[in-house]
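Here it is: the structure, laid out below.
Coming up: chain A.
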Amino acid sequence: MSFEPVPQRPPHLSQTGPQTGIAGAESARSARGALTISSLDKSFTISGTARKVLDGINLTVRPGEFVSIVGASGCGKSTLLRLIVGLDDEYTGEIRLDGERVATTSLDRGIVFQDHRLFPWMTLEQNVELALLNTDVPKSRRAQIVADHIALVNLTGFEKAYPHQLSGGMAQRAAIARALVTEPKLLLLDEPLGALDALTRVHVQNELQRIWMQQRSTMVMVTHDVEEALYLGDRVIVMTPHPGRIRRIVDVDLPHPRDRRSPVLHRLKDEILAELTAAPTDTTDDARGNLVLLPTREDR
Partner candidate 1 sequence: MTGGLAACHRSGANAPQTVTLASIAYPDQGHQVYNGLTGVVVRDGWLKGELAKRGIALAVTPVPTAVGAPLINEGFSAKRIDFASYGDFPAIIAVAGGVPLKLVAPLGQGQDVYLVVRNGINAHSIADLKGKRIALHRGRPWELPFSKLLDANGLKPTDFTIVNINPAATPAALAAGSVDAAVLLNDGLLVEKKGIGHVIWSTAQAPADWKMRAELFGRGGFVSEHPDLTQLVVDAYIRAAAWSAQDANREQVIQDASRGFLPVDIIRKEYASATYPWRERFSPIFRPDVGAHYHSVAAYALAHGLVHDQVDADALLDDRFVAKALKDQKLEGFWAAGSVSGTH
Partner candidate 2 sequence: MSLLDHKPARFAVGLVAPALLLAWWQWQASRGGSNAVAFASLSTVGGAARELIVNGTLLADAAATLQRAFTGLGIGATLGIALGIAMAMWPLLDRLLGPLLNALRQVPMIGWLPLIGLWFGSDEGSELIVICLSAFFPAMLNAHAGVAQVERRYLEVGQIYGFSASQRFRRILLPAAMPMLLTGLTQSLAFAWIAAIAAELLMGASVGLGVTMQQAQTQQRLDIILVTIAVTAAIGFAINQLVYRIRSSLLAWQAPAQ
């Protein structure tokens, strides 16, 4: 897949953030948002016993790629995103963005949560602008950049609205605008549309696809919804729970924007659903009990 530079990108994008320029030999394009995860393990300690939630995750995301992760509840997909974004840094293995090991949060990595997490005490505009607080974007240009991003998510006219005055879909789009305004190399989406109704969801999926095509940042989205994963993702990572492992990675070799009616999508959806429902979802016993039942990881 090759991506054309998009002329509509906000002009401040060309400015390099504090953490760019690490791999001078690589081209500017490939230096932005290459995510490498290798041998990642993660455990939680619950009442004295350690429980593995992620086991041996290996994944490489190419710059500008849209990767979807699907899996049943408890497969650790949200935990994975929290590790990548840096909210949790207790893990073994490696997570690297453009070669740099992830240890804490950074403006290079943005995230959209399932709950929009807009600050209820600020207007939409203020919420978006908040993300620029610690960037070196000059104050004089911030208003314009904020307006551009509000326009990008089609919310022009709602700048002064408080979150409670926005519908669920609008609030989620506002959260996407806030996540994008810092021009992160990597945008993580943690079930961003999970709380929306079916119609709004389709609408925001289209918006998201449009925005991604416009922005071309690397995006990793976690979702329950296989159809959504296929519609948006260049690749779909299928995960199984207890402990969370990658079971399969599906290539979706269709150009964007996609047609929902595409037979390829439907075939892949059936395949993935079959895979997910076939997997034993034994929650009665501990992780070690499941270990033998799980098929081996299919890694490419």
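Criterion applied: all candidates are chains of the complex that A comes from, given by their letters.
The working rule: a residue touches a chain if its C-beta (ideal position, glycine included) is under 8 Å from a C-beta of that chain, and two chains touch if they have at least 3 such contacts; residues count from 1.
In this text, all values refer to a predicted model and were calculated from it rather than measured experimentally.
Interface record for this complex: partner of chain A among candidates 1 or 2 is 2, by the touch criterion. Partner candidate 2 is touched in their complex by these residues of chain A: 85-87, 105-107, 109-111, 113, 115, 117, 119-122, 130-131, 133-134, 162-164, 182.
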